[in-house]
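Structure provided below as structure tokens; questions to follow.
A protein chain is absent from this complex, but the other protein chains hold their places.
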Amino acid sequence: MNFDYSEKVKEYQRKLNDFMSEQIYPNEKIYEEQLNAQQSRWTEIPPILEELKVKAKEQGLWNLFHPDATYGAGLTNLEYAPLCEIMGRSLIAPEIFNCNAPDTGNMEVLSRYGSDEQREKWLKPLLEGEIRSCFSMTEPDVASSDATNVEARIERDGDEYVINGRKWWSSGAGDPRCEIAIFMGKSDTEATKYEQQSMILVPLDTPGVSIKRMLSVFGYDHAPHGHGEIDFENVRVPATNMIWDEGKGFAIAQGRLGPGRIHHCMRLIGAAERALEDLCVRVENRIAFHKPLAEQGVIQEWIADSRIELEQARLLTLKAAYMMDTVGNKASKTEIAMIKVVAPNMALKVIDRAIQAHGAAGVSEDFTLAAQWANSRTLRLADGPDEVHRRQIAKLELSKYKE
Amino acid sequence: MNFDYSEKVKEYQRKLNDFMSEQIYPNEKIYEEQLNAQQSRWTEIPPILEELKVKAKEQGLWNLFHPDATYGAGLTNLEYAPLCEIMGRSLIAPEIFNCNAPDTGNMEVLSRYGSDEQREKWLKPLLEGEIRSCFSMTEPDVASSDATNVEARIERDGDEYVINGRKWWSSGAGDPRCEIAIFMGKSDTEATKYEQQSMILVPLDTPGVSIKRMLSVFGYDHAPHGHGEIDFENVRVPATNMIWDEGKGFAIAQGRLGPGRIHHCMRLIGAAERALEDLCVRVENRIAFHKPLAEQGVIQEWIADSRIELEQARLLTLKAAYMMDTVGNKASKTEIAMIKVVAPNMALKVIDRAIQAHGAAGVSEDFTLAAQWANSRTLRLADGPDEVHRRQIAKLELSKYKE
Amino acid sequence: MNFDYSEKVKEYQRKLNDFMSEQIYPNEKIYEEQLNAQQSRWTEIPPILEELKVKAKEQGLWNLFHPDATYGAGLTNLEYAPLCEIMGRSLIAPEIFNCNAPDTGNMEVLSRYGSDEQREKWLKPLLEGEIRSCFSMTEPDVASSDATNVEARIERDGDEYVINGRKWWSSGAGDPRCEIAIFMGKSDTEATKYEQQSMILVPLDTPGVSIKRMLSVFGYDHAPHGHGEIDFENVRVPATNMIWDEGKGFAIAQGRLGPGRIHHCMRLIGAAERALEDLCVRVENRIAFHKPLAEQGVIQEWIADSRIELEQARLLTLKAAYMMDTVGNKASKTEIAMIKVVAPNMALKVIDRAIQAHGAAGVSEDFTLAAQWANSRTLRLADGPDEVHRRQIAKLELSKYKE
Partner (left out) sequence: MNFDYSEKVKEYQRKLNDFMSEQIYPNEKIYEEQLNAQQSRWTEIPPILEELKVKAKEQGLWNLFHPDATYGAGLTNLEYAPLCEIMGRSLIAPEIFNCNAPDTGNMEVLSRYGSDEQREKWLKPLLEGEIRSCFSMTEPDVASSDATNVEARIERDGDEYVINGRKWWSSGAGDPRCEIAIFMGKSDTEATKYEQQSMILVPLDTPGVSIKRMLSVFGYDHAPHGHGEIDFENVRVPATNMIWDEGKGFAIAQGRLGPGRIHHCMRLIGAAERALEDLCVRVENRIAFHKPLAEQGVIQEWIADSRIELEQARLLTLKAAYMMDTVGNKASKTEIAMIKVVAPNMALKVIDRAIQAHGAAGVSEDFTLAAQWANSRTLRLADGPDEVHRRQIAKLELSKYKE
């Protein structure tokens, strides 16, 4: 369990940190301004984003997430962790490096389980950053924390599949470049529990697909990416759009969720690190009651606790990454579940303290704190609520004591 | 310390609860839709709001906040507490009953400290709900938790005062009906610490007043009310706009903050009560792992802790109200400080649990939870951050042990 | 819900506070010394205790707990609350006022449900403080949090009952003056769930009763009172020792537990108040890093949070007391459950902070903090663990939403 960074990783860290300082942080406000200046927040992409993507690609800071060198940087989870952390420091950064959810997960699915045709048609432009994708799994009418609740249907009809269902929290669906959804639904309600579901590719312009609305997260619309509630009504796609095979939906989801979850955690660590930096800078420079806030014992306690929680979350994430690399995602499920609980809660605590130290400025758009807080809060729910992960951890722990 | 509700209070409770059920809850979505349908969120008021105001006024549910029967209902703090709590259940309700911040505080200031002319010109239309007002105290460049930091200036020049300063978090400033600001600034930097500041009335259409931007709170713009950052540059108002007298700013602020703070706390209790209701209804009706969420022990723990925290916060608020009524705001400062710490933190915990129980729906606009959470979060900062209140509570406690 | 103290209560408060200052606090160490000087900690009672009992009785500070004026002071729960709180400030105080558990609960049981003969034989000397009693309900082999788990048996055999069972945490059993146990067990395993159990009086000198050992609480033996593990093996008592009637055990327990629980809570509030006083005095007088600890922001936060938690716990306890007085114990079960969760946890937090502020002295015998902490910790378990109370609170809350 060697957590040292290799020279290759250190070089990427240097380049990424430079890129963040020179290209990302100074353009966060510009991105917002361009977005707000658009006729609609949903119809165009702020130009700065595509400009920065070009620059990132030029510098080789592109598709670092992909563990297969055919498609990306070919880094292990342990190698990618400190890089993904850096990207997590800015909410606009991941896409600029083509490392944003849900596209990363979708690209992994296509590269691992997709047919040649599917890879050519969808994976290639995704890897190039030309199109975007969404993942349609969660449903408004049932508790998705229990995956067997899914009600959507994928039914074979000749050379086609007919798709029906209402999905929401299809993140990325609002983006004008979003062309394809990976849709999860039941293809055989008679099969065994874990073979009822399939995943199928649905182009968003297929008749019967309609985005009913874009959901907000606290007051954020997350435009132009956004979170769509989508109606799929008698949507027909060629049978070749099925991924892997009928009944493989659950198996694909398991493969997809491990990396997806750990990437979220890595980014949250970066978000928390930046919040702690913001906090420290703020309290050094803000005077109240005749001394800098930094000299207040309570503020010092926030800093110490933040540092402590951050270090621990990072080490646990590295351990999970190491295990995924060495014993596989399945054997790492306790560790993945643990960081999925730890990282969002840690980030929420650290960011909340930073907000408090900033006074009212902290809840406003003047810092990225409030937006990062809202994002972190959703990650106590996305990919399973804390409670489901804790339950799994407990069951695995208790299983040690059963014969 | 009798916390029983009088018949008068019970009658108001009945009427308010009925009004909430019949008029407010069903119209929350309509209010949002009307607001979103406007050309701009800032130029008009959703018609439903004014319609409901008329109905509330007709039913005598109007200006219940005002302790002086000349201006309002003439209720004590203890009597108003359970009524204000009910209003706090909906973010659109307080204004419908003409009981929203900062207008209530401003009306109290004008009725207690305003001249006849000031009362005629500003208080009257405020009491009628015809105009709105804002309160310009906090400044972006200094830590406002320490009131002596204020940098704005109010200087006498003949029959006028010349006003300079940058203020922000002037809540309500975005409203097209907002006509007047109460502005706080230093009129005499040589005076003793608590006599340097004054409060003065500044019509928003006075030359030199410019709203630079409207601030967001966790992505919410709170339009059309909003939170303004306002530049006051060589703004000239008649000397008669001074409230009470030069140097009385701090004294007025002290008088204003007690009721203002407790009203916030009362509303937060209502917000938390509604969140707990939402939580209970949700978990009764949501199935995961073959049983309603309500049967999960962890969920039951959330419900129990929420009920416990709510009851305690309400009792402490009632005690503070009772003390304000009987021994005055000054002698109640420990109690006011205590509820100012307790109520927002309690509400945040209860609402956060309700969000978690709702899954992703909880962070969206489908419930009022996320918006209420964001509002509650600002109240750990508004009117003084928790830390300043705790400090004061500690000092008062320690003072018992000094001879 | 009037929480004001009557003149009668204020007079008792004055007398009790004086007695505490003059007689109890200065003798706490002497009590310990006398106890440690005894040949065995279990065979004698430190003389100072009986001396102080005489003084307390002389001053009318005796049996204040008993709500029936025939037996005690005839105070309501609301009246007794602030008095019991004062007694809770010292671990040796309750017995000195004849107000200590489990004797108070046992005396209540006998006065409400006992026969004339039982009252004459056992209640009278208990009220006089001449003998002590214990309560044998909890069993080592089953989870007593679920009362239906009780395995002990009480079987009728002619004019006698034959008693079998292993009980532990029979508090008071170690006391050489302890003469009588109230024993709970099943008299009819075929009866309906709540009518299977009975309570019966068992003199400790009856053949077949043997105290196997005295249990410790953390490192405290709580001698000479103590907590006994008692074996009851074919113990025969006259049938007239049955309390009320066969099958009434559960009904009596319900009646007994309400007051018992609230008394614990009242005492915990007193214990926490004293801890906060100790903390304040300590930090005013202890210098580190060139200033008194009292000037450290973190310490101030402890003080503020302690004051806040204390006030809330006291108000909730008063509300529960008021409700017990007005609507009865059964209708107050939510409130009783709430304070049973709140008071021990609050006391543990406040006392823990006081310990931390005292440094290593805090965990030693030099202050009453460590002993009070250990006592408070047991009260998260005694009379039902927190979790069972929370579960009940949740069920009552959820029941509001079921038709």
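Letters A, B and C mark the chains in the order given here, with residues in each chain numbered from 1 onward.
Please note the rule applied: a contact is a pair of C-beta atoms (placed from the backbone, for glycine too) under 8 Å apart; a residue touches a chain by one contact, two chains touch by 3 or more.
Source: prediction; values computed, not measured.
Contact with the omitted chain, checked across C:13, C:145 or C:206, is made by C:145. Of the options C:13, C:59 or C:356, the residue whose C-beta touches the omitted chain is C:356. Seen from chain C, the chain kept out of the figure touches residues 138, 140, 142-146, 149, 168-169, 215-221, 286-289, 293, 296, 298, 355-356, 359-366, 370-371, 373-374, 377-378, 380-382, 385-387, 390.
The chain not displayed touches chain A at residues 1-4, 276-277, 280-281, 283-284, 294, 297, 299-301, 303-305, 307-308, 311-313, 315-316, 319, 334-335, 338, 341-342, 387, 389-391, 393-395, 397-398, 400-402. Think of the hidden chain as still there; on chain B it touches residues 296-301.
Following the convention adopted for this analysis, only the chains that are shown with their structure count from here on.
Relative to chain B, the most remote chain by averaged C-alpha coordinates is C. Chain centres here are Cα averages; for chain B and chain C they lie 44 Å apart. Chain A and chain B have Cα centroids separated by 36 Å. Distance from the chain A centre to the chain C centre is 53 Å, each centre being the mean of its Cα atoms. Across the assembly, chain C contributes residues 297, 299, 301 that each touch 2 or more other chains.
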